[in-house]
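Note that this complex is displayed minus one protein chain, with the remaining chains in position.
Right after this comes subunit A.
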Amino acid sequence: MAPDHTPAPPLVFTPRPSAPPPPSTVGVMGWLRANLFSSVPNAILTLLGAYILYVFLEAIISWALINAVWDAPNRRACLDAVGRSGACWPGVIAWLPNLIYGLYPKDQVWRIDLGALILVLWALPLFLPRVKSKVAIGLTAVLVYPFLVSYLFLGGEKGWIWMVLVAGSLATFFWVWLTAISEMRTGQGFIPLLVHTLAGPDPVPERARLVRQLAWAALFVTALLIVSRWQLVAVPTRLWGGLFLTMVISGIGITFSLPAGVLLALGRRSSMPLIRGFCVAFIELFRSVPLITILFMFNTMLPLFLPVGVEVDRLLRAIVAVCLFAAAYMAEIVRGGLQAIPKGQYEAAAAMGLGYWQSTTLIILPQALRIMIPAIVGNFIGLFKDTTLVSIIGLFDMLSMARAVGEDTRWLGLFIEPFFFITMIYFVFCFAMSQYSMNLERRLGGGQRR
């Protein structure tokens, strides 16, 4: 028989549509079944866990809310009313200003509130849509805001240098908001908008520069007029305390430690032996000594090394110690992040003609910092809590203030309630930081995962 040479027509492949998943694996019931009741031991553990949670929460809620006393002249009255079964909140309420502001004079605490408000306002444009100058605004918040606020908190006589710095800082604050508003409404920064309207759409460079300088001069003079009217009484740092002091120390520590840590980490990877040696020595020294020891050393030994008559503020000593300590830790975190960036990224940047600083700041650090967000924020949270150690050298942070409540004759022995209260405050701040870090990770990670 002759073989048949006509080829069979090709089979046509049609992919079948995807079917929905089995119903027992979706929805609330599916989730419950898969995660809580997947087996008999798992179901028992779930029920046991729920019971323990219930007992625990019930006890806390009935102590802190249901049985609690809210109004009483002293601790005796609380104990007479509910004994130890309920919290005695009036003591905490009476001490609330001190827990938050320390011994800062009562008629001056508005300065702290104002400082905090300015910080919030300064940072707000960073979260607004359509604001383009976010990098510049963020940088000024870190580099310029401190001048304004440190005068606000410290007060006292101001020399003309101080005046100029504070006025410049305030002028920058005006610039931040004018820029934010004009960028949101017109898509153009405030100064470029002024140049555009006053000097025409395509101005000669000299004219544009003149408008720019005049705009800044006007902002500065306005700020100077405002600042020169301020008469703030001096509040020495030994009166600072409470949550305020905690925020000051950890805020400075956090803003200093990140850039310093980045520089130390880069230095540690440098090919120049002197720089590398210094960075390694610094990092290893500060990492191998407890913070408490460093605080002690700075507090008691620093004055011995300084020339007679040079007095360094106690708070400043603590801040310097915290900053250096935090920078050393941050450096190691950053180094870890830098190591995770493949060598090919450096090579590609170099092959395109970028120098060391350009490839580091534009290619390597943005990627490394993104990977490091969880570790960095973890470090920030640790630092925030570590500031409680400054009570050792006689600064009244929130923890020492909480302890002081129970030593007040009216509230003698009232320790649990203030500690419970500041625990809540610490929790709120740390939880917020942690949530923000996750949010940041999600937003920045967009489009980069496979």
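Quick note on the criterion: contacts are C-beta pairs under 8 Å (C-beta built on N, C-alpha and C of every residue); 3 or more make two chains touch, one makes a residue touch a chain; residues count from 1.
Following the convention adopted for this analysis, contacts and distances are computed from a predicted model.
Missing chain, UniProt name from the options "Sulfate reduction electron transfer complex DsrMKJOP subunit DsrJ", "Pyruvate dehydrogenase E1 component alpha subunit", "ABC transporter ATP-binding protein" or "ABC-type polar amino acid transport system ATPase subunit": "ABC-type polar amino acid transport system ATPase subunit".
Among A:Pro41, A:Pro129, A:Pro307 or A:Gly344, the one in contact with the hidden chain is A:Gly344. Only one residue from A:Arg276, A:Arg370, A:Lys385 or A:Arg403 touches the chain missing from this view: A:Arg370. Note that of A:Ala116, A:Met352 or A:Met424, the residue touching the chain absent from this view is A:Met352. Subunit A residues in contact with the hidden partner, per the touch definition given at the top, are 342, 344-345, 347-355, 358, 362-363, 366-367, 370, 447-450.
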